[in-house]
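A single protein chain has been omitted from the complex, and every remaining protein chain is retained in its original position.
As written, the chain order gives the labels A and B, with residue 1 at the start of each chain.
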Amino acid sequence: MNKTALDLSSKGKKEIDDILKRYPDENSAIMPILFIIQDEKGFISLEDQLSVAKFLGIPPMKVRGVVEFYTMFRGEKCGRYLIQVCHTLSCALRGAHTIVDVIRKKLKIDVGETTKDGKFTLVKVECLGSCGTAPMMQINDDYYENLTEEKVEEILDSLD
Amino acid sequence: MAVEFEPVLTKYVDDPEQAKLSKYVERGGYKAAEKAVKSILPDDLISIVKESKLRGRGGAGFPTGVKWGFVPKDSDKPVYLTVNADESEPGTFKDRLLIEKDPHQLLEGTIIAAKAVGCETAYIYIRGEFYYGTKVLQKAIEEAYEKNYLGKNIFGTDMNLEVYIHRGAGAYICGEETALLDSLEGKRGYPRMKPPFPAVVGLYESPTVINNVETLCNLPHIINRGADWFASIGTEHSKGPKLFAVSGHVKKPGVYELPMSVRMRELIYDVCGGMLDENRKLKAVIPGGSSTPVITAKEIDVELCFDALQEYKTMLGSAGVMVMDESTCMVDAAINITRFYVHESCGQCTPCREGGKWLLRILQTIEKGTAKKEDIDLLLDICENIEGKTVCPFGEAMVWPIQGFVNKFRKEFEEHIENRGCPIEKDRSIRR
Partner (left out) sequence: MKKITFYIDDKEITTEEGNTILQAARQNGIDIPHFCYHDALGIDGNCRVCLVEIEGEPKLVTGCTRQVAEGMKVLANSERAKKARAGVLEFILLNHPLDCPVCDKSGECVLQDYSYNHGYAHSRLEFPKEHFPVKDLGPDIYLWTERCIKCTRCVRFLDEVAGTGELGFKKRGVRTELDIFDGVPVDNPISLNIVDICPVGALLDKDFLYKARVWDLKRTESVCPVCSTGCNIEYWDHDNILKRITPRPNEKVNGHWICNEGRRSYKNVDSEDRLVHHKIKNKKASLEEAIELLINSVEKYAHEEGAESIAVLGSPFLTNEENYLIKHLFGDEPGARLAVLPARTEGEDQEFGDGFTIRAEKAPNVRGARAAMGLASTKTDEFDRIIEDIKKNKVKCLIIFNGDPDLKLDKSVVAAIKKVDFLAVCEALPSDLSRSADAVLAGNLPAEKDGTFTNHAGYTQRIRRAVFKPLDSEPEWKILLQIARAWRKDIKAKSPAVIFDLLAKDIKFFKDTDYEKIGSTGVLNKE
């Protein structure tokens, strides 16, 4: 393990020291470490993946494999606000696609795209465990439930 | 009537104070954990839970006490407990309620389970999207450590219990218990061959018990009120209170706590206020999360328990009830669910990895109206080539919905092909 390999704030590094204590095998810390890097930098670049590999003393492809397997880890930058609209069955039954269309029209981007000012990225995601309050979306870490077309407009307007 | 049921697990979920340790204790919380830790032997705890006939609430319904009993007593390795909070089955949102509104109930159940199997380190694997729930749980854990309900020498005994949160990062397959273990170990979430079973060779090659959130939340009540009380609720093989998460075309979607003797008709019409749009008739219901085969409007007198549903060629699963009215095209529904499984397939084994997208494509041509008559039987043949042939039950989870829709609504599939398009009058497409 190479303790100096990570390019992070001292707060982040301290957090990682605490995290390592939780597991008898330090490889388990990969996922929490990737979250910390992503929270600090917005995404996990190839350089950061390489430094995580050096930090843990494992082949870089093992880190890459984890980043690419899990949908919440981003290998590339995205908008400041990542709008994730659920479109699995229960939300679809309650109008998820209308919500997607409202957002597309308002922000003038298609699914998978980012607004020119880098503010919003729109994606469709699978079930977020909020089927009883469908349709709904997650923006960054926050859930917005029981959406209507009006509410969506309000929410997007309120984000600076 | 079955629908009038005094809630046990969700008694205090409407009180925001319930998440605070002081309130939880005031209402009698952590007494069961204290009793279990201080004065009940592990083997006796296992017996009590076996007697209660508590079955896992994650979807498989395996008897919890029996699962605990598989942990070898003579292992020189530490025993781990992982709490499966990776709730990702479409239609299911009941664990989230328990985590966000009554986190101490979960922690108390974790302590009892840890005592029963001799565990000193427990990991709560919570899906990454449940950010709010993670924060609530973190706070609750801190409070519990402060009061020495967790940590070293809990309740003043020689038992230690560390509880850590480990966030998932967006992979439904990590709700499968062995994929969860691989993910916890820092790898891609690939399910493992069984045998060996996790109770013998699990996390870090040590004996490991994986329990669902709702399962663990039942434990304090079983200890407090007794196995007999628990077994008095429900049907012969499906005991104890059950959380049903209802969504779709109903007036009052949400989580409802009921015994498993409740019938689907009662759940939809009496509890959930009936159809969302009164002018539209009920057409189909998925009883237990997206991987369970659909039942028709004619079959809703079935009791929502592990056994009765099997007679309708479906299962209770995670009790995620998804209600569809007549504006829903069944092929659309099949496409939506199949798209979910294709997205979530881990890709480890051949049939699921390669067959899933093939199924999706065929369904899409049926919907568009460009399929051939033989394609329906092709669908079923592909499903047969996947079912039972995969490393983990994801293969079955992927094909059972398709088989369910085709078997119960075959005519609709055939009409799509004959009419070269969808015969349903629908105002929204749900498949995209």
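For the reader, a short list of remarks on this structure follows.
The working rule: contacts are C-beta pairs under 8 Å (C-beta built on N, C-alpha and C of every residue); 3 or more make two chains touch, one makes a residue touch a chain.
As the structure is a computational prediction, the values presented were derived from the model and not from experiment.
Only one residue from A:Ala5, A:Ile58 or A:Val111 touches the chain missing from this view: A:Ile58. Summarising the interface, chain B meets the missing chain with residues 171, 188, 193, 342-351, 353-358, 361, 378, 384-385, 388-391. Residues of chain A in contact with the chain left out of this view: 46, 49-50, 53, 58-62, 64-65, 68-69.
What we mean here is this: only the chains that are shown with their structure count from here on.
Annotation: 24 Å between the Cα-based centres of chain A and chain B. Residues 22, 24-25, 27-32, 34-35, 62, 65-66, 69-73, 87-90, 92-98, 126-134, 138, 141-143 of chain A are the ones touching chain B in the complex. Of all the residues in chain B, the ones that touch chain A in their complex are 87-93, 95-96, 127-132, 162, 164, 166-172, 183-189, 204, 245-249, 253-255, 286, 290, 320, 322, 324, 328, 333, 336-337, 340, 343-344, 346, 428-432.
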